[in-house]
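Notes follow once the structure below has been shown.
Selected chains from the complex are presented in situ; the others are not included.
Each chain gets a letter, A and B, in the order it is written, and its residues are counted from 1.
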Amino acid sequence: MFFASDNTSGVHPKILEALSQANDGFAPAYGADSYTSALQERLRDIFDAPDARIYPMTSGTGANAALLAAMTPPWGVIYCHKTAHIEMDERGAAGFYAGGAKLKALPSKDSRIDPNALRAEIMADANGNDIHAMPPAAVSLTNITEFGELYSPVQIAELANVSGLPLHFDGARFANAIAASKISPWEMTRELSTLSLGATKTGAMAAEAAVLFDPALVEAFESQRMRGGHNLSKARFVSAQILAWLENDLWLELATHANAMAARLAAGLVDLGGSLSYSVDGNMVFATLPRAMHARAKAKGAIYHLWGTDTALIGDPETPQMARFVASWSTTPAHVDALLAAFEP
Amino acid sequence: MFFASDNTSGVHPKILEALSQANDGFAPAYGADSYTSALQERLRDIFDAPDARIYPMTSGTGANAALLAAMTPPWGVIYCHKTAHIEMDERGAAGFYAGGAKLKALPSKDSRIDPNALRAEIMADANGNDIHAMPPAAVSLTNITEFGELYSPVQIAELANVSGLPLHFDGARFANAIAASKISPWEMTRELSTLSLGATKTGAMAAEAAVLFDPALVEAFESQRMRGGHNLSKARFVSAQILAWLENDLWLELATHANAMAARLAAGLVDLGGSLSYSVDGNMVFATLPRAMHARAKAKGAIYHLWGTDTALIGDPETPQMARFVASWSTTPAHVDALLAAFEP
């Protein structure tokens, strides 16, 4: 009953096998190998972006930080949602890489950036182009969001229009977003300057592709990636993972499955009397259940995160408490059903 | 009719004269002079802080940034109000000096930090001591605030208690705060780790004293001050300004005067039908007046800032628009009355 994170899942067998196949004698280091070239061609094709530059990496945090640092001067503002991974979970990586740039974290009624709030903040910050203020530099979106919600292309275009700023996508669960939306990767990304395309959470071992749609960012990004320690020597083994992940749309198959497992879980939780805190668009479920039900499931070995401050589950057993449940490519219907059963008396 | 900022005022004659007196031949550089020693003794006495360390500087931004950088690791969070100078007006200086640390800017119903909001943010950030999150490190207050409001010692103590964190004071208008509260400097500062004591806005030329109540911060602060370029060679001329400013309570005399001019102006604006947006505790007035009145005053040469986005004053002349008016040590009743007259038809 592992629902703590998609990070706790293992590696899909086809991706493991690709590592063996890539282990074919000597190959040039630092991305000059044929796997990395092939990956670049493959992703250019998928995104219909013939000038895009692709860099294999092993860390989503590293990819986000190096990309954002290429998109802002050290005195710029990067707008994101209050719940963004770059704001909450990367110990200040973006501000560190970008030499002191500011993340401005916007609240909203859900987990997506509100266009009106974004417009208002940017107008206030840009006011008069005053040397005392930090000027607007970029916007970072997460799709699906950290609370499992999807941005549509229309919503993305609106944020691009409203802001007038280059967009970065944290795509740690990009596959889940594409699987959920059933649109093409191109349609999802046509407004973007950069994308962190994460394969790790969806079946790879440690593999992210940093995608630069804007070639003007190459020198800054490559420099930040290098001095961040993210230009790996045996890069072929990262690229090979992503190639296998893309082959025959394995990535979408795995994401579609994970999304379905989350939907099954969400339906079951509602049946049990739980309420959903956010829409379940991808592979994550945020649901509120009485403390007593959490206590029961935890006692039976269910592993997931209680969200917020009431992790001790002390007091009135009927008080509701929100929790996060994440399904992965390796979550089975049986896993889901076992978890649902654990909530029952 | 100069009400744009207390920065536009000149230097009090006694402070100018002190510069001449300090110009007595050779003196050791970098603060090893007798003026700087005397300043340290004087401020230790005023703050009843025998272990405090005092550093003359010429920049409030420099003092704030070097102090805050000594109070946080590069991955820490500094809490401040949404309107704080360090958040709005220093182009990211604190995050720069502190190597990527985050300013978390809190909203409130006025211009002071709300203790409950502060507690909630700190609890959320400290939750579980997770390596992914940025841990709480310090709180920065401004007294009087950027909107002219006073914190009382009781309010300051509450923020200290609620946060459990070391406190920094941006004291750009510290003299106005002491003059307004009529309490001793000691009583105002007894909860603090550090203070930027600003004399520039209250009659000096360019003089701030960085005060370290916590001697454990000395090495980090001195290093940040030095590499920030704020360890001035002919430091005697900075210290001499502050000594003259303190002598015979000139600082309080000047601040009391500026506060009185603001009160006079506030009363006059209310008489004219304006409404006050914040309490007028010190030398700043934020008041809302119809666009037509602003247009009239501006046309007659009044100099002050319209606040927010409606600086063009276009449209319905009766629509109210907020403005900021700052009185200084050199503002006279005649200046105030001339400004008030300028609003009349």
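Quick note on the criterion: contacts are C-beta pairs under 8 Å (C-beta built on N, C-alpha and C of every residue); 3 or more make two chains touch, one makes a residue touch a chain.
Everything quoted here is computed from the prediction, not taken from an experiment.
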**OP:** Start from the 2 shown copies and tell me what the total comes to for the whole assembly.
**Re:** 4
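The criterion applied here is as follows: only the chains that are shown with their structure count from here on.
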Original post:
Rounded to the nearest whole Å, what is the centre-to-centre distance of chain A and chain B, using the mean of the C-alpha atoms as each centre?
Top reply: 41
Original post:
Across the complex, what residues on chain A touch chain B?
Top reply: 74-75, 88-92, 95-96, 98-103, 123-124, 127-128, 131-134, 309, 311
